[in-house]
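Only one protein chain is missing; all other protein chains are in place.
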Amino acid sequence: MTSEPIDDQRAIALLRAGDEQAFEALVARHYATMMAVARTYVKSRAVAEEVVQEAWLGVLQSLDRFEGRSSLKTWIIAIVINKAKTRAVREGRSVPFTALGPDEPAVDPSRFRRRGEIYAGHWRTPPSAAPDVVAQDRETLWVAMRAIADLPPAQQTVMRMRDLEGSSADEVCSTLEISAANQRVLLHRARSRVRAALEVHLSA
Amino acid sequence: MIGYKFLRADGSTVFSGFSWPLPGSEPGPWVEVPVHPCRSGIHACRAGDLSYWVGETLYEIELDGEIVEQRHKVIASRGRLLRRVRAWEDGLRDEFTRMCANRAHEIARAEPVLTALDEDIEPSISDGPAMLGFMAAAIAEERGGMDAYRAERERQAAWLAERLRS
Partner (left out) sequence: MRDHHLTCQEIVELVTDYLEYALDSETAAQFEEHINFCDGCAAYLGQMRAAIETVGSVEPEDVPQETLDGLLVAFREWKRT
């Protein structure tokens, strides 16, 4: 996970005290996820940027109303969703996340034996065994970061919330207002793509 | 409760990579984990489950604490390895592999359409007992569906249980 953040109440206290460094740090920590969320609702990156900036204003303006019932990070995401939905409605777009999009196989079908061959559906070119030590070198992390950034927004949002920020499935489902099943589909697709990107990088 | 546990040659489990403290002349120390069905817990086989889990090495395991019996395995909160079943590595494993290969041939050769499957058996011997156990069951499935697959697995388990009893 990203380095342990100072706890929510402390972060809010620092913001109220006008601490710019704390604000910058908070922005840095949440920006990418906020952008991914915004982009699931609005089409252009530029508009998503505006939504995120509006959301930060909203965060600051509602600081006093944060009761700590949810975590700060889910509260921030809820504000982004609010701003994004409003913007989407203004642009005449219908609200997403319910639409999962077309099926995508976790692995290129050509890696498996075809129907009619013996042991159809079994590996033709199996992956090589995962090494004992998980690669944490800079280049590998960069490949992972790029793979995440390239994910479609809905998949990227779920992966960021679950696997980078460590939110639970329940938290993600209630914040994004999606079913457990849909959350798993999005997580599955995201993880499959990232695994594939890392496989290419690590086998090179 | 006494059961069985297959481990990799280095004493680690196939699924979680956990390294078991191995027994010597004495049983190994007790290992404790919280049990959550289908989640955490110590996994072990009863005699009838063996065929599904064949691996490189075999141990007798004593289970205690909270024990949950599932279809093809048992999950417990406490376990300790009692002894290494040398018979498995000393010949039983290879015998099992050969037995499954022979069964696979027998079933495949009964139907001309299964020739391709038949030819794949001998080249796969080096893949070991788990692979051959699967192949025999999968070839049985070609003839008789999933019922035949399961029946073949049970046959394999009975074969193993009989030899381990003695």
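A and B label the chains in the order they appear, each numbered from 1.
Note that a contact is a pair of C-beta atoms (placed from the backbone, for glycine too) under 8 Å apart; a residue touches a chain by one contact, two chains touch by 3 or more.
This is a predicted model, so every value here is computed, not measured.
S.K.: Per the definition of touch given earlier, which of B:35, B:131, B:151 or B:164 contacts the omitted chain?
M.R.: Going through B:35, B:131, B:151 or B:164 one by one, B:131 is the residue touching the chain not shown.
S.K.: Hey, which chain A residues sit against the chain that's not shown?
M.R.: Residues in contact with the chain left out: 1-3, 18, 20, 23-24, 27-32, 49, 52-53, 56-57, 60-61, 105-107, 109, 112, 119-123, 126-131, 134-136, 140-141, 144-145, 148-149, 159, 163-164, 166, 169, 180, 184, 187-188, 191-192, 194-195, 198-199.
S.K.: Mind pulling the chain B residues that touch the left-out chain?
M.R.: With respect to the unshown chain, the touching residues of chain B are 14-15, 37-39, 52-55, 70-73, 127, 130-131, 133-134, 137-138, 141, 145-146, 149.
FYI, only the chains that are shown with their structure count from here on.
S.K.: Touching residues of chain A toward chain B in the complex: what are they?
M.R.: Result: residues 118-119 of chain A touch chain B.
S.K.: Within the complex, which stretch of chain B touches chain A?
M.R.: Interface residues on the chain B side: 116-117, 120, 138.
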